[in-house]
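What you see is the complex with one protein chain gone and the rest in place.
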């Protein structure tokens, strides 16, 4: 098995830390034990940190609230960069009027609202408004009827040649120690294959996600890619994306990748983290 | 545009005709006008014919009933070869006991029943019976709750390493002149991608479907592949599968492939039918 | 690790045995030690056997010669079923005149020759004969210049909408204990992707390969699928194909799948052999 390193020794070499949320800071049971110490240390050392997450089901404010509830009071919405924020930027820049149809909860749709656009759940699209639908955003796997609304999406996209944004590239996400749930990224794959089209995907490992975070950091301090560390539990999103963007990366064993299988998976995929740690806990 | 040929001139050169059902004999409006004359002619000429269909949602008897209702009284269940029959053969040969879980209507499950096996809808799988589930069959896109049962299927297949049979390879099927519906083959693709597994698929263009039909014909008369004509409306199932199996093929314009786009599609896909006809109607 | 079974105990339950060649009977070092005893036993017991191979680089006669040289004198060309034989059957049935262009050695092309057709290496296609080229067959990764001939193939298939047959579905094959070579199936994938077309592939796991063998057996003796055992070293060709066709299957550890990784791979792929044996040697 691979020899892991001490997370504090690594963190001390960087000015800015990007964290994945699920599998690094929290999991289906709540806070990863000890992670409160990591954020206390980062605050004390005045290091910048961002949570870079493929979770587009809630707004940054709601995501920050979630961290407060599990014992991380200092994580603010300004620390959070979600794939949903890139979906919103796309709509701001590229869709100027009409209706944005969506798959997801009302909550998830709330924060993609942008001036001049009207958001509407796919279930409410009908013959009288279909011609005003100028974009479709897939936000979350909940909040809609899969049978009727997925069939409706296929036919909407056959009639209206509009941009379709997938705000979460994950295929599935963990529900408990043994069960997973199909994510909206998996559903989006199915609809792309049926239609023979390619949707616009935001989320790790895509570099636009890292660039969005990098731009935010640079507004606050002069910093290069060499000063930033990406911490994640998933090889093909966090580590692949971080590596490609030019960041050093840490794989931790508190989520998707177990210590027992890390070596096999790293060899099979060719995705090699700069460092490996048991957890992202700073233990002093 | 490509010059089409007269269907009767072609049929006269073959002893056995294989027909696709949907888009050739019938469509969402009912019988393709004039097709009753084709079957009268085939009966009069004592030519053998089979309907080779990816429809696993109903039994051959029910499918034959459907033909009777639209005015084709002489099509018997013995004329029908469906991908569901291959699923049943697989279970007969390879699964010897326990439960066969299924996605589909009760009707679709009825005819995959085989001695020694108990069929059960995915919704009824639970902790007490999951260890007896020895196969999963995906039959139809209706008859179950997509959200709860597709998530259940993903977790069933993570716990039980069992054969999964997809009895319909189509991604979507037409509902009306403008709308389509997602087929169980499209759903199966999504679950395969999420799990990283390859399911067992029966249905055109797979040659096992044509072989099943070819074996049935040869039980009744000595015949070679050169004596058989495959008639279909879809390039990548009927025509590709027929060509690969070594049969001559006819593309008709009464279904999936419109006269206006046939040439473009044939060039783009490289799937070239032996003949092209407007319809499969024998007009005397 | 999985408990393996004795090969003789399994063989005794079947009338007909299908063997993969490479990784089961022989490997890059020559005969798998002891395999001569298996064929002596099968001959003594009057069991039928066939070698079902994706090797289209040589004719059945040449393949049989290869077995004689490593100490298996009783394997005749009639025992051998190769994907190249299916390519030849396709040409016989579906291509009636003109030139068949090929990638491969002269040897490999020799046995796809069929009456009325002229075979020509891709390198010899030029403006004066390109219009007579009515099919392309990819036989082997040797015998041609990759740079010039693969580029030529791409442009040939852009100008001539002809059937393209891939007579070996393997992506790579072993050269030594540590090195592999790119196979023609891997090259064919690249060209398909560039052109956006789907070629006609013969070879395991495709059922047409098993059907060809099954038809040959039934010409000699009345036999059902339950009487046939498929023996292979590769999950996604031998075992997947055998299972799907309805045969019982044995995985052996003398080739592609090592004892140490079999369990992981079986779980990851969902391809489950009926039995697992260390080797296909019958030891009495």
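General observations
When the chains are written out, they are named A, B and C in that same order, and each has its own residue count from 1.
The rule is simple: a residue touches a chain if its C-beta (ideal position, glycine included) is under 8 Å from a C-beta of that chain, and two chains touch if they have at least 3 such contacts.
Note that this is a predicted model, so its numbers are computed, not measured.
Taking every chain of the complex into account, the absent chain touches A, C. Only one of the listed residues, C:31, C:61, C:182 or C:216, touches the absent chain: C:182. The omitted chain makes contact with just one of the residues A:164, A:189, A:254 or A:279: A:164.
The omitted chain makes contact with just one of the residues A:8, A:37 or A:236: A:236.
The chain that is not drawn here is touched, among residues C:2, C:172 or C:258, by C:172. Residue-level contact of chain C with the missing chain is found at 145-147, 150-151, 154-155, 158-159, 171-172, 178-182, 186-187, 189-190, 193-194. The chain not displayed touches chain A at residues 89-90, 93-94, 157, 161-164, 195-200, 206-208, 211, 225-226, 236, 240, 243-248, 266-272.
Keep in mind that, in the parts below, only the chains that are shown with their structure count from here on.
Chain contact topology: the protein chains form an open path, each linked only to its neighbours in the line.
Although chain B and chain C share one sequence, what matters here is the overlap of their interface residues, and that overlap exceeds half of the numbers used. The leading chain pair by number of C-beta pairs in contact is B-C. Taking the mean of the C-alpha atoms as each chain's centre, chain A and chain B sit 40 Å apart. One inter-chain figure worth recording: chain A and chain C are separated by 44 Å, centre to centre, where each centre is the mean of the chain's CA atoms.
Centre to centre, using the average C-alpha position, chain B and chain C are separated by 28 Å.
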